[in-house]
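All protein chains but one are shown at their positions in the complex.
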Amino acid sequence: MATLDAPAVSPPQAAVAIDPPTARAWLGQMLLIRRFEEKAAELYSAGKIRGFLHLSIGEEAVSVAAIGALTERDNVVSTYREHGHALVRGVPPGAVMAELFGKANGSSRGRGGSMHIFDAGRRFYGGNAIVAGGLPLAVGLALADRLRQRDAITACLFGDGAVAEGEFHESLNLASLWRLPVLFLCENNYYAMGTALGRHQAETDISLKGAAYRIPSAAVDGMDLLATTAAVRQAVDQVRSDGGPVLLECRTYRFRAHSMYDPELYRSKEEIDQWKLRDPITLFRARIERDGILTGAELEALDREAREATDRAVAFAEAGEWEPVADLLKDVYAREPPCA
Amino acid sequence: MATLDAPAVSPPQAAVAIDPPTARAWLGQMLLIRRFEEKAAELYSAGKIRGFLHLSIGEEAVSVAAIGALTERDNVVSTYREHGHALVRGVPPGAVMAELFGKANGSSRGRGGSMHIFDAGRRFYGGNAIVAGGLPLAVGLALADRLRQRDAITACLFGDGAVAEGEFHESLNLASLWRLPVLFLCENNYYAMGTALGRHQAETDISLKGAAYRIPSAAVDGMDLLATTAAVRQAVDQVRSDGGPVLLECRTYRFRAHSMYDPELYRSKEEIDQWKLRDPITLFRARIERDGILTGAELEALDREAREATDRAVAFAEAGEWEPVADLLKDVYAREPPCA
Amino acid sequence: MRMTYREAMRTALREALAADPRVFLMGEDVGRYGGAYAVSKGLLEQFGPDRVRDTPLSESAFVGAGIGAAVAGMRPIVEVMTVNFSLLALDQVVNTAATLRHMSGGQLSVPLVVRMATGAGRQVAAQHSHSLEGWYAHIPGIKVVAPATAHDARWMLPAALREPDPVFIFEHAMLYPEEGEVGDAPGPLPLFRAAIRRPGRDLTLIAHGGSVGKALAAAERLAREGIEAEVVDLRSLRPLDDATILESVRRCHRAVVIDEAWRTGSLAAEISSRIGEAAFFDLDAPVARVCSAEVPIPYPKHLEDAALPQPDGIYAAARGVLKPTAGVTV
Partner (left out) sequence: MRMTYREAMRTALREALAADPRVFLMGEDVGRYGGAYAVSKGLLEQFGPDRVRDTPLSESAFVGAGIGAAVAGMRPIVEVMTVNFSLLALDQVVNTAATLRHMSGGQLSVPLVVRMATGAGRQVAAQHSHSLEGWYAHIPGIKVVAPATAHDARWMLPAALREPDPVFIFEHAMLYPEEGEVGDAPGPLPLFRAAIRRPGRDLTLIAHGGSVGKALAAAERLAREGIEAEVVDLRSLRPLDDATILESVRRCHRAVVIDEAWRTGSLAAEISSRIGEAAFFDLDAPVARVCSAEVPIPYPKHLEDAALPQPDGIYAAARGVLKPTAGVTV
């Protein structure tokens, strides 16, 4: 894309180099997310996973590009559709799957489930089930870094539906007013549950909204891993160099239902099939094959590894213990016994 | 810092004609607001008026232009700085002053005081002391008109500080998305209490914020009655013809303290004096004199009438009764006795 | 006729939309999606997008818009998907909907109905399992009801729409699939009266919404042991039907209040204190409360179950107040 101020989707300036190790890493991560979530869906039907389960299948390129562009020092604030973000961030698949099971060996000791994956050590600050609820938190993490002159940025991921919430507006204004290093990354999958973008946004080009806060903004084709990687890197660089926020809209699509409860009355099979033609994994694999970066055998192997990693994650989750009921009130407060 | 920057709006197409009756009416209204509020300040010091009292002295041109451009069928939603809006809307000065006193002959039976002037008959829906709290209400009034194909618009007035609230964002998006006839009129007086515009808005040109919602927007010099009248008329016409919302920023200044509690530590006497050079009443009177529209004697008379109307309002308020304590619970609910 | 709580509410919505052109339904995903709990499924097709209106994720704005439309004479039914999200609109409720009539000296009416799902039990964890209807019951200027049966889900809405003041309807999310008998008329009970769901004589169990069934289950177990518990379904949380509550307690001399909210500051506290104030000398034991543990509701079933009121806990509390030594210890 031309400059971060350019609202329209445009090809990245610098083509992203992909040598075999990079291709392996990125495709491997996308495949891991895909297989992991396909398995999670099965396990939901099997009753091993309960409550809400939101899959990001179709949106893997955004997870890989966005989280991949960060350093360990950076902070990540995510949503309830965060398995991919967590996995790319390095939260062990087993800990994520165990969290989905609600087991004590889960990343949040099983208390949060699918919507509340936390990993403080990896600066992965959840896993928030209140739409747009994470944006103020991200502003605060960035404010702390600014006040301590800590050299790090905060990546805040949210969906297109979150853009309608007042907290989007308040948070972007605050971050820009105070010049805080926040990458506001909108995963625009064109639906907020069953409400299409055009039915919840008067201005459907989300990247145009940054101007109201003097925030440099851009949009990118979120199904194209290389374009998205280039756009995110450029955005991250700008946040680091300017110190102020950037808004990046990644245009993508959710191949599965919103959650396991969703009968998908609001969109047609045709529409979904159209988008599946642009499956980020298929596109990236095609590119790799075309350029002969990896062999067919290597591609096979990557898929096998993703399936095996998923199976190991499930085994880890199965082997986990349930947190004892006696610990129910533990950690409501730092000091026991809980008060009142 | 608040500066006398030139509004970034194209000058109104149609120049506003001012014949003697118009001049008399408009100057009379501005003078009434000025004298009424000067008197209110005195009465506050005298203890006749209590609680919060917010004066709009310096902002009279906006009240006259904005409310003056509406018909009886239109709705008005205002803020706690609404004396001017109410007076121009035709709420009797006596009823407004009595409300400031808290007397039963006040416009809200004395229960609301300065911040809560209501007049349902005149479609004056308050008088809201929660910053930006009126915007959703305005959207709802306009939605009702739309659903009933009632031909009317809703004028929603708010300050620059309100622009930072999430409700501003949510309301503008909703009004534009649903094409509702709302005139969002921002009285930008460059301060939210003691916080200068540049300290609460990353983008200080409020008229640029409409674009995020595809709302046609403009800004106008709110100290210039004629320019503001032309701009408001244009905006109102556009709302009526398009059916959708318009955002108009009127750039003005508050000559007095935010409220009677404010020591004004946040701005200099020089800044205030600078702005007083552009007192909307002085400017308009000068124009009238220059063009010889009214004689000096007529101008004198208008001021006298404003003072007399204010005195009559005070007398009316003084003569009012206190609502009996026995009626305290009346109208918590439509049916007595109040429940729970 | 038998139908689910969900179908009952949908029937009520369909009837209201058909009967009164001033009525419209708006909220997140009430249209194309069919409602997060499928309550409004099919209504968009029948009544169109003007009257079954999908909103953006803007709780404060669309609740406020409902208030404005009501002030202007419409009869909006606003669906806030769940009570968890209603916090974002609470300013509009407390400072606008609840104040307009009184603060304007009686000039304005807000004939608004707001519906929302409440409660836990679906393993949706800490941010999606609140039971905050007790907070709404604290607010003068609004009224609050909680249908516990399919019949009430069917008939409370039309009654609420006849109210000239804002009425909040709390629908416990666990009840939607529950089947029940729905009469073809509202029946004799007014909107703001409590119902005795099970007559008894030994103690009174007081509950609302999703806890009524649990109270009845505990009552069954007590009955098998020869104890006749009376079960009062509050139905209305504001106003509270003191007459029915107190009459029952004065007759049974013992009471347990069940409330899925966290114990401290729960509506159960209000009921317990009202009983203490008005029926002190009729009580043979302190009023007991069975509420949720004071913890963000965890995701795993065993922990969620442990955090919420359950029939066993209600049974134990009932046994507690029946002990001669009841209340000698905390």
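As written, the chain order gives the labels A, B and C, with residue 1 at the start of each chain.
Methods note: a residue touches a chain if its C-beta (ideal position, glycine included) is under 8 Å from a C-beta of that chain, and two chains touch if they have at least 3 such contacts.
All of these numbers come straight from a predicted model, not from anything done at the bench.
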Which of B:24, B:39, B:111 or B:256 contacts the chain that the document leaves out: B:111
Residue among A:81, A:109, A:199 or A:214 that touches the chain left out of view: A:109
Option touching the unshown chain, where B:18, B:43, B:69 or B:162 are the choices: B:162
Option touching the unshown chain, where C:37, C:192, C:262 or C:315 are the choices: C:262
Missing-chain contacts mapped onto chain B: 50-52, 102-103, 110-113, 115-116, 128-133, 161-162, 164-166, 192-196, 199-201, 261-263, 265-266, 322-323, 325, 328-329, 332, 338, 340
Missing-chain contacts mapped onto chain A: 75, 106-112, 116, 118-120, 125-126, 128-130, 133, 135-145, 147-148, 166-167, 170-171, 173-174, 177, 330-335, 338-340
Positions on chain C where the hidden chain makes contact: 60, 84-85, 87-88, 90-91, 94-95, 98-99, 102-103, 125-127, 130, 134-135, 137-141, 238, 240, 242, 261-262, 264-270, 272-274, 276-278, 280-281, 283, 285-289, 294-296, 298, 327-328, 330
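The rule is simple: only the chains that are shown with their structure count from here on.
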Intercentroid distance (Cα basis), chain B paired with chain A, Å: 45
Inter-centroid spacing, chain C versus chain A (mean Cα positions, whole Å): 36
Distance between the centres, which are taken as Cα means, of chain C and chain B, whole angstrom: 41
Numbers and ranges of chain C residues touching at least 2 other chains: 55-56, 58, 60-61
Per-residue overlap in chain B, given as positions that touch at least 2 other chains: 166-167, 170, 173, 177
